[in-house]
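What follows is an incomplete set of chains from the complex, kept in their original frame.
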Amino acid sequence: MAEFLEGLYITVLGVTVVFAVLSILAIVMYGIGWSEKRLVEKEKPKNIEEKPAEKREEVKEEKGLDEKKIAIITAAIMAYLSQKRPKEVPIKRKPSQNWWLSGLTTYVEEVENFNYEIGKW
Amino acid sequence: MGLEQALADFFNHMGLLHLTVGNIVMIIVGLTLVYLAIRYKMEPLLLLPIGISAVLVNLPFSHLANWPLAPQLPPDIQGNIFETVKYMNQHYGPPGIFDLIYYLLIKTEVVPLLIFFGLGAMTDFGPMIADPKTALLGAAAQIGVFVAMLAAILLGFDLKEAASIGIIGGADGPTTIYLTTKLAPHILSATAVAAYSYMSLVPLIQPPVIKALTTPEERRIRMEQLRPVSKREKILFPIASMIVIGLLVPSAAPLIGMLMIGNLFRESGVVQRLSKAAQEELMNIVTIFLGLGVGSTMRAESFLTAKTLMILGLGIVAFASATAGGVLFGKLMMKLSGGKINPMIGAAGVSAVPMSARVVQKLASEEDPGNFILMHAMGPNVAGVIGTAVVAGVFLSALG
């Protein structure tokens, strides 16, 4: 029973502390929120002038570049890159490295597929 | 040594011949956890390593874990981790890999604290900052911890065990492991397994409790849109809460401190490299060690006891009463706010992030498909992580 009583004491202590701590934390957060609000109000007047400018710019960009054209350009760039890349990095993996590079599985699966394909014929 | 001798020796050390009933039961328990993890995706990142590691350590002579978990140490070396490992090596042979993980990484708090660090880097405290009063619901849910603790004392557990069992109701795995390791390491596997299992069962445990305590009208209450939270606030929050809690409950400082450092890394925006490492590289590695280390404590002698069954039972009590505590305080706040707060969000004070918040959302949608309170439930949800760490701090300062 002494243990239970001690448990009760700790419960009272614990509940008090956890509520106290989270209440204080909540107050601190309200404080942070309040000061943030004041700071933002102070900063706003300056920003009003800047923001529209930014927005206009964005709109312009979007207008300037026709989506269709962008699509073609992007694809072209990608095609160019995909043509370039393999040449730049002529990977010559050694078999043993495959194992390390976890390539084993991929490789195995490749062959597995290949075998199955052959199996079908 | 003749061939016969060699063969005899080999067979004498064949695990098969030394398998006890306890081992077999533990292997089945381990396999069950693996099955639940894979088949039902029950917290697989923890329960899969825990389960498979439990299987391995229960194969006799497997030498992955050679040291006992709660050894009788000479009084002068208790509390000295470096003397302890030396003593263990002397008396129980060289450490297996799981002994090293358990004694050097988990018992020293390193792994649970690094997990908290990673969780901090993964958590967005925004919803709580946007509506600070919801933090109180994270406190209310801790009532479940104390209810379970008192119940455990009544069932005959001593104070330290009872506290470790109660903390299961906090629904925070790392906190549970951290506290149990310090107060009652012999029941670590039971409390850890209970914590992670019930966390993944939150969608089953919570709804009946919530429904029993709320009316459909209450569940239908819509809440005001949360205000946006600025980057500056998100940066100030971890710093402020680390200092506030550190000054009030110093024994919670390691958990809260690491959580908030992680969160500051995340929100500061200037150390993405480190924030990513905390969430990924480091987190993954540490999670592997946590799972394997905790699983390696599932030995027949310490797990297969009536205590473990009681702990599993008390775990449910803890989760249910934590949910009830949250919801009832939610009803109080609803009354005080003039019906602006949906009392269900209190249930999310049980911090199985973000699952309990989702449960709450689901129940809200059931009553009114247009009712979105998930974000409001995230406030108590993350507050519950802090609340449980604070309670752990109180336990450590009173009992540690």
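Order as written gives the chain letters A and B; numbering starts at 1 within each chain.
In this section, contacts are C-beta pairs under 8 Å (C-beta built on N, C-alpha and C of every residue); 3 or more make two chains touch, one makes a residue touch a chain.
Keep in mind the model is a prediction, meaning the values are calculated, not measured.
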What would the formula be if every copy in the file were counted? A x3, B x3
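Simple rule for what comes next: only the chains that are shown with their structure count from here on.
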Which of the residues in chain B end up touching chain A in this complex? 128-129, 132-133, 135-136, 138-140, 142-143, 145-146, 149-150, 153-154, 158-159, 162-163, 227, 230, 232-233, 236-237, 240-241, 244-245, 248-249, 383, 386-387, 390-391, 394-395, 398-399
Taking the touch rule as given, give the residues of chain A at its contact with chain B in the complex, in rising order. 3-4, 6-8, 10-11, 13-15, 17-30, 32-33, 36, 39-40
